[in-house]
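Have a look at this one.
Of the protein chains in this complex, one is absent; all others appear in place.
Right, subunit A next:
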């Protein structure tokens, strides 16, 4: 699970180690990456919105 989150974070940032990428494609399930990706996108939007609301006072 932690491995999937790390891979999704790497995808958000846009940089991934070649070794990890191979590992994910050979052993990972696509559904897990899609689900975690969607959830973390929602978390990202909520964090940005909360930050903007906090800064704007």
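In this text, a contact is a pair of C-beta atoms (placed from the backbone, for glycine too) under 8 Å apart; a residue touches a chain by one contact, two chains touch by 3 or more; residues count from 1.
By our rule, contacts and distances are computed from a predicted model.
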For the complex's missing chain, which UniProt name, "HMP/thiamine permease protein ykoE", "Sigma-E factor regulatory protein RseB domain-containing protein", "Helicase conserved C-terminal domain-containing protein" or "Cytochrome c oxidase subunit 2"?
-> "Cytochrome c oxidase subunit 2"
Spell out the interface residues on subunit A facing the chain that's missing from view.
-> 13-15, 17-18, 56
